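A single protein chain has been omitted; all remaining protein chains appear in their positions.
Chain naming follows the written order as A and B, and within any one chain the residues start at number 1.
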Amino acid sequence: MRRRALLGAALLAAPALAQAAPKVVVIGGGFGGATAARALHHLGVSVTLVEREATYLSCPFSNAVIAGLREMEAQRFGYEGLRREGIAVIHREARTVEGRQVVLADGATLPFDRLVMAPGISLRPDAIPGLDTEAMPHAWRAGPQTLLLRRQLEAMEDGGVVVLSAPANPYRCPPGPYERASLIAHYLKTQKPRSKLILLDEKDAFSKQKLFEEAWAALYPGLLEWVPLSAGGKVVEVDAAEQLVRTEFGEHRAAVASIIPPQAAGRIAQAAGLTDRSGWCPVDPVSFESRQRPGIHLIGDAIIAGAMPKSAFAANAQARVCAEAVAALLRGEAPAPPKLINTCYSLVEPGYGISIAGVYQPANGLLADVPGAGGTSALGAPAAVRAAEAGYAEDWFRTITADAFG
Amino acid sequence: MARVLINLPRTARRGEVVEIRTLIQHVMETGYRPGADGVVAPRDIITGFTCVYNNEEVFAAELAPAIAANPFLSFSLVAAESGILAFTWTGDNGFEQTETRSLTVT
């Protein structure tokens, strides 16, 4: 049995290698996909990147746009850098994957020897009855929603109640809702000081919790209230017309509300049969190859990555590892077991940054924390450390966007 | 006293099915978990819950160590007549707590 399986694999791989240089298609031009395309290209692999949008808007730092601390254009990145290097970039929507071909929205097909997908997330507003994302923007993908929420905050009268929600795990950017609450609280404190912010949470614990709570107690006492699951924080329904947010145990009338719905892997991952019952994509932690469809690799927010969070840094790290694995497999070699890093900075006010870091390696079929490594910034650290970390956050953003987009 | 959350309508029509939600903040320590010092923490859980509607028990639940912290219970009853609902949680170490709410039936 075993020999036959190996023979089968060899027979499948051989013609592609013999006929022409192997082709790799990358779907999705975010932090994961763009990094993967560049890394594969640098490894000498022929790559085509498929991305629906002409430019990319970065989610990292988009909370600062909401709070009026940054302009949207600073979030925008193009694909000229990739094209200049000789990577083919196609701006069309990929509809699904049939056999060894990507099917585009217009019916055209792209054959591949291996496919890398970085499809990001899909949002599930239907999971919250009554939710109208125009009335209560999630702003969980940088773009029109980000600016809509910002305009709503700008139009709000002083003294209003801003209601935010944070979903249950897993979701994109675990500390994101708490950074958003912090920066909106900063906006209210400086511009509309009689206002209040309520953060309704479907969890009792969250990323960098002690650091956020330390900062909130110092910066936003009486302004920012966090309501955990065990205090009735789970949003079960909203009334968009009345601007009411209902939880399991009460309701809040919001002048402005931002409700972040539950999420799943990007739509095409579902269409291509790459998700499991959780809605996310199981992958091999060494090669990032789908456990459901051989020849297709997945990276970034869409995957089940064990201890590794859904972040731009994680997507970038996974992209580099995945590119090496794909190149190795195309050469007929086994990919080497990786170690991956994630670091995630959050701002709680301008000049006040906090971070969490982790190092990960494959263990028991998932990515697990390397024991003894990682952790958060120190509690009670002096202002100079917080200022340094805010600066490092900016440095990180410049570095990772340059790495992904050239 | 543990913090308790109860959600039910203040009024209901006679015969209407009313949904009730309750949550009690409790660690639900299983009795199987070793602490940082290696010593297993003694069991401390909520073991029982009852809802009494005008002196008649209308809902009861037994809780076990596998139930998560801050147990949330949701159930429904038929609004028969105005009166008092008494919610009682009992647990290890002689724990007992009762909360009451009134329901007006029209």
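We take it that contacts are C-beta pairs under 8 Å (C-beta built on N, C-alpha and C of every residue); 3 or more make two chains touch, one makes a residue touch a chain.
By our rule, contacts and distances are computed from a predicted model.
K.L.:
Given the options "V/A-type H+-transporting ATPase subunit I", "Chemotaxis protein CheA", "Carbon-phosphorus lyase complex subunit PhnI" or "Cytochrome c domain-containing protein", say which is the protein name UniProt records for the missing chain.
P.N.:
"Cytochrome c domain-containing protein"
K.L.:
Could you tell me which displayed chains border the chain that was left out of the figure?
P.N.:
Listed by label, the shown chains it touches are A.
K.L.:
Have a look at A:Ala88, A:Leu219 or A:Val370 and name the one touching the chain we're not showing.
P.N.:
Missing-chain contact among the listed residues: A:Val370.
K.L.:
On chain A, what residues meet the omitted chain?
P.N.:
So the residues of chain A touching the unseen chain are 339, 341, 343, 355, 357-359, 370, 372-375, 377, 385, 388-389, 392, 395.
We take it that only the chains that are shown with their structure count from here on.
K.L.:
For chain A and chain B, let me know how many angstrom lie between their CA-based centres, rounded off.
P.N.:
Roughly 38 Å, centre to centre.
K.L.:
Going by the contact rule set out above, which residues of chain B touch chain A in the complex?
P.N.:
Chain B reaches chain A through residues 3, 5-7, 21, 23, 25, 69-70, 72.
K.L.:
Chain B touches which residues of chain A in the complex?
P.N.:
For chain A paired with chain B, touching residues are 204, 229-232, 248-250.
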